[in-house]
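Only one protein chain is missing from this complex, and each of the others stays in its spot.
Think of it as A and B in the order they're written, each chain with its own count starting at 1.
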Amino acid sequence: MSAQQQPGLTAGQVERITGGQPLGPVPDGQRKFRLALPGDADGGSLVVAWERAALGEAAGRGAGLVVATVELLGAEPAVPAVAVADARRAFALLSRELVPDRRPPPGVAPSADVHTSARLGADVRVGPAAAIGADCVIGDACSIGAGAVIGAGTSIGAGSVIHPGAYVYPGVQLGRRVILHSGSVIGADGFGFVASPDGPLKIEHLGTVTLADDVEVGAGTTIDRGTLGATAVGARTKIDNLVQVGHNVTIGTDCLIAGQSAIGGSTVLGSRVTLAGNAAIADHVVIEDDAVIGALSGVNRRVPAGEFWFGIPAEPRRDWVRRRYLQGRLGEIWDYVKGQRSK
Amino acid sequence: MSAQQQPGLTAGQVERITGGQPLGPVPDGQRKFRLALPGDADGGSLVVAWERAALGEAAGRGAGLVVATVELLGAEPAVPAVAVADARRAFALLSRELVPDRRPPPGVAPSADVHTSARLGADVRVGPAAAIGADCVIGDACSIGAGAVIGAGTSIGAGSVIHPGAYVYPGVQLGRRVILHSGSVIGADGFGFVASPDGPLKIEHLGTVTLADDVEVGAGTTIDRGTLGATAVGARTKIDNLVQVGHNVTIGTDCLIAGQSAIGGSTVLGSRVTLAGNAAIADHVVIEDDAVIGALSGVNRRVPAGEFWFGIPAEPRRDWVRRRYLQGRLGEIWDYVKGQRSK
Partner (left out) sequence: MSAQQQPGLTAGQVERITGGQPLGPVPDGQRKFRLALPGDADGGSLVVAWERAALGEAAGRGAGLVVATVELLGAEPAVPAVAVADARRAFALLSRELVPDRRPPPGVAPSADVHTSARLGADVRVGPAAAIGADCVIGDACSIGAGAVIGAGTSIGAGSVIHPGAYVYPGVQLGRRVILHSGSVIGADGFGFVASPDGPLKIEHLGTVTLADDVEVGAGTTIDRGTLGATAVGARTKIDNLVQVGHNVTIGTDCLIAGQSAIGGSTVLGSRVTLAGNAAIADHVVIEDDAVIGALSGVNRRVPAGEFWFGIPAEPRRDWVRRRYLQGRLGEIWDYVKGQRSK
């Protein structure tokens, strides 16, 4: 049903968007093909394949148009094709052409509450029951979804999309084309308390959060404000759902932080760092550029640039593999020791 | 206090609801008993017990009426009783009679924003500041809580309860009697990016989410939409709080997914699968019918039907038990090796 709502693309459009070359049978130039999964394909479908099995399935189902590398397609594909250098990239480019506009309607909904001192740029959309506080500056072409709350004194760069029910505390700075998904919370207090005879004494957080241009924050993800100074996320870094980012964390550019990961207070991630799902980094740790942390790992010390660490506590993956190998020998070892002792 | 707000039930009502038989002393047929914990019981209390200790405590405190199996009650219980075949089931049935109505008042709150093109069935309730987008179809007797946001083009089956502050992105399909708890987010973009010289290139998600009849989604849980096609949850599957379900996941019927679990993109769960708390399943994995994954486990390969797997990475529980046993022998092994080497 969703696929049927797609406007679809002609072969010529696919060639232009992907920069690819036509190959195989010539399709009807007027026909629009809808992007589909290989297993759902029919004559009206456009399938992008980066594995031989997917291409075979699409061709077998008579897909109207396929996009793949020439290595996969061969010189004479059985179905109309567009040959590209990188099929995944082609898929991303095509998806961007086809995605429906999910923003609220143009203008400010009557039930939204925009403070009189807030400054809205051109073509800003504000959904029902959204709230924008005093002294906010919202850039051109931003979209503030229904029920989203933008705290006083926050600035949001042009082209950002704040989905319904995202919460931005006062005094936060978001760059251009930032995306906040529903339920994300930017700028809540960090978890800082001092033991005292009267119980935990709260450290108030005077700092802020800065998200640079093109940062995306997943649903339900929480990024705490700095105690002093900022919790800072670098340009183009993408954060998945239900991730916790502690106060005064610094994250570089182009990182990928997968779902349910956690980054402890004052920790520093370099650029192009990848955290797989459920990775957890302790407080005050440094993860250097291009490091990769495996799923479900827990890091409590510095990870050098470019290394792949794994486990709890995390260690270089080769060490973890060695550890697993040795554990797998434990049965033999125990049999040997028992045998010797019984002699 | 909460218990005092209960209307309570007469012994006759309890018999009818549970299908049980009276046993022991005969209670006042007019008196209404309030469902209570064994430790809080008094003469006005109804206690359901599935353990001997709980029954003893209830009787010792003079509970007005107890519900248990005849095995636990014996032939002549000291307090008025209703004998049932399954006490837990009886408890569930009684709880459903007694639960207060927590929906918003009838009708559409004046501060709600229902798009003129949305179609609402009979007896739909919409709470304050809720938003229902264009072309939505909301079935009879649905409840949309305060501040909930239903994106354009979404359909919700009859009898569903969307709690306050649940967020449904555009174009999602929910079945009948679906429950979404507060803070749940259905249909946000999956985490899909393609590496490029300009940083991660976003793959737009053209697919949807489908939740079948009687699915329940816990507070703060996020279910991402498919890249193409749907992320699909089967009938009667129950998902706890703060769970992450990735794009294009398929979950069968009657599954139980406990809190903070995570299911990676394109993974398939069969029917009647149980994930204990904090279980994590990698991308592109299959968990077959009736499998059980233990708490805090991380699954990275196919789990056969009916098996109980455990650990990180997960393995059949018997293998994990053997591994733990051998690890427990390590002290002895090390002592032996040290002893031999020092000879």
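We take it that contacts are C-beta pairs under 8 Å (C-beta built on N, C-alpha and C of every residue); 3 or more make two chains touch, one makes a residue touch a chain.
All figures in this text were calculated on a predicted structure; none of them were measured in a lab.
The omitted chain makes contact with just one of the residues B:G151, B:G183, B:G199 or B:G246: B:G183.
Of the listed positions B:P77, B:G145, B:G171 or B:G229, the one in contact with the omitted chain in the full complex is B:G145.
If you put the hidden chain back, the residue from A:Q6, A:T237 or A:Q260 that touches it is A:Q260. By the touch criterion stated above, the residues of chain B touching the omitted chain are 1-3, 5-6, 35-37, 40, 86, 88-89, 91-93, 95-96, 98-100, 102, 105, 109-111, 127-129, 145-147, 163-165, 181-183, 214, 216, 218-220, 235-236, 238, 240-242, 253-254, 256, 258-260, 277-278, 295-296, 312, 327, 330-331, 333-334, 337, 340-341.
Hidden from this view is one chain, which touches chain A at 111, 113, 129-131, 133-134, 147, 149, 151-153, 165, 167, 169-171, 173, 183-185, 188-189, 191-194, 196, 198-208, 220, 222, 224, 226-230, 242, 244, 246, 260, 262, 264, 280, 282, 298, 300, 312, 322-323, 326-327, 329-330, 332-333, 336-337, 340.
By definition in this document, only the chains that are shown with their structure count from here on.
In terms of their C-alpha centroids, the spacing between chain A and chain B amounts to 27 Å.
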